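The complex appears here minus one protein chain, its other protein chains still in place.
Each chain gets a letter, A and B, in the order it is written, and its residues are counted from 1.
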Amino acid sequence: MKKDKTMKLSLPIEEYMGPGHLACQGCGAALAMRFALKALGPKTAFCFPACCWSVIDGPFPHSSLDVSIFHCAFETAAATASGLKAGLEMVGDKETTVVAWAGDGGTFDIGIQALSGAAERNEDIIYICYDNEAYMNTGIQRSSATPYGAWTTTTPVKHFKSRPKKDIDAIMAAHRIPYQATASISYAEDLVKKVKKAKGIRGTRFLHIYAPCPAGWKSRPEDTIKLSRLAVQTGIFPIFEMENGENCVLNIKVKERKPVKDYIRLQGRFRHLTEDEVQRIQDDVDARWARLTKMCGA
Amino acid sequence: MKKKKTLDRIVLASESEFPMMPMSLGTMHYNRTGAWRNIKPVIELDKCIQCGICWKFCPDVSIVIRDEYPVVDYDYCKGCGICAEECPSKCIAMVEEEK
Partner (left out) sequence: MKKVIMGNHALSWGAQLGRAQVIAAYPITPQTQVVELLSEMCASHSLDAKFIKVESEHSAMAALLGASIAGARTFTATSSHGLALMHELLHWAAIGRLPVVMGNINRALAPGWSIWADQNDSLSQRDTGWMQYYCASNQEVLDTTIQAFKVSEALAIPSMIMLDAFALSHTYEVVDIPDQDKVDAYLPPFRPKLRLSSDDPHAFGGLTSPEHYFELRYKQQKDMERAPALIEETGKEYEKMFGRRLDLVEDYMCSGAEIVFITSGTAGYTARVAVDALRQEGIKAGNLRMRVFRPFPFAIVREIAGRAGRVAVVDRNLSWGCHGIFYQEVKSALYGHTNGLPVFGYVAGLGGRDITPQTFKDIARDALKRKLPAEEIVWIGVKR
């Protein structure tokens, strides 16, 4: 039974997150954090605005992370992180990486002003958005990151989300920040590599991580990785990186994209869609993919 | 007030024991989330190819590597099933918890 083979792990074995945290079963956000920490290491300080991670970490006086967290108000992740970085430098700590860690709500919507301000000033912070496509912490209400067609509690089936997902990556590119990238928890090695790369760059770095939410997407907990992989393989969530708003590189090149319906049918939040509506999603993904691949010269 | 690994919930009996601001004093190890699950993963080590994928994709840091093989920490495993779903050799079965 016992083989002599040693396990070769594709990620560093060190954990900076413990078990016992409060994430739902199959939570994509929990995995996003676990992977990011493997790249960031112990000299890291987080700012968490209101989001799932405000709760996942655990209640006072406990915390599941082995790094510092400063919980902050909903709109303020990027502003608080800017101040935290400035403060640490003024007290002589130039090493600690300051990371604003926010959900899509705190990034695309209520937090966008602070994010835009920090990016325009090129504050020396890493901003990581884990995107589960709705205000999940407050019980699945729509955000501007919610994709077309999705059910949420504020976009019920008869009035499902009719506006497309806000293109936060294009918005960040317009700020010409030194580094930005998208990542998916299913491509963990790419995610870890990108966080490590970001860590070595000065200025505002933005990472957009796709983090499926079984509770909000009405998907099976065990499908979380499959969904985040399908999002990439269908072209719904392309994996690319950019510098200074240009030099776009497509990291995960998908030769034959899978049809979006493979992704959609695994999620209850899309169950009500007609064939026409699914086709509309497919057409939109096709158009976006064409634009992106052209921009990346892929 | 260094944070410590806590297997028991911290109880603060009087205001004098509280830090001035709400700050963590211990870890979440006291919270045995294994109690959440209805089904649990069982790894068939004979078929395990030691790829590490189950360890990699556990959101609850509940698969550890011991003697070159993955081992489930049932104190914390929430039974999400990601490990079983992603295992390339399909050697993880999700089994009903005994009542």
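Assume a residue touches a chain if its C-beta (ideal position, glycine included) is under 8 Å from a C-beta of that chain, and two chains touch if they have at least 3 such contacts.
This one's a predicted model, so the numbers in the text were calculated from it and none came from an experiment.
Across the complete structure, the visible chains that the omitted chain touches are A, B. Within the whole complex, the absent chain has one touching residue among A:81, A:145, A:227 or A:273, and that is A:81.
Residue positions on chain B in contact with the hidden chain: 1-3, 12, 14-15, 18-25, in rising order.
Taking the complete complex into account, residues 42-45, 47, 54-55, 57-63, 65-73, 75-76, 79-91, 93, 95-96, 113-114, 116-117, 120-121, 123 of chain A touch the chain not shown.
One rule holds for everything that comes next: only the chains that are shown with their structure count from here on.
Here the CA centre of chain A is 23 Å from the CA centre of chain B.
Considering their complex, residues 3, 5-6, 9-10, 12, 19, 22-33, 36-37, 45-46, 50, 52, 55-57, 59-62, 65, 68-69, 73, 75-76, 78-82, 84-86, 94 of chain B touch chain A.
The touching residues of chain A, counted against chain B in their complex, run 1, 3, 5-11, 13, 15, 17-23, 25-28, 30-31, 34, 57-58, 60-64, 66, 185, 188, 214, 220-226.
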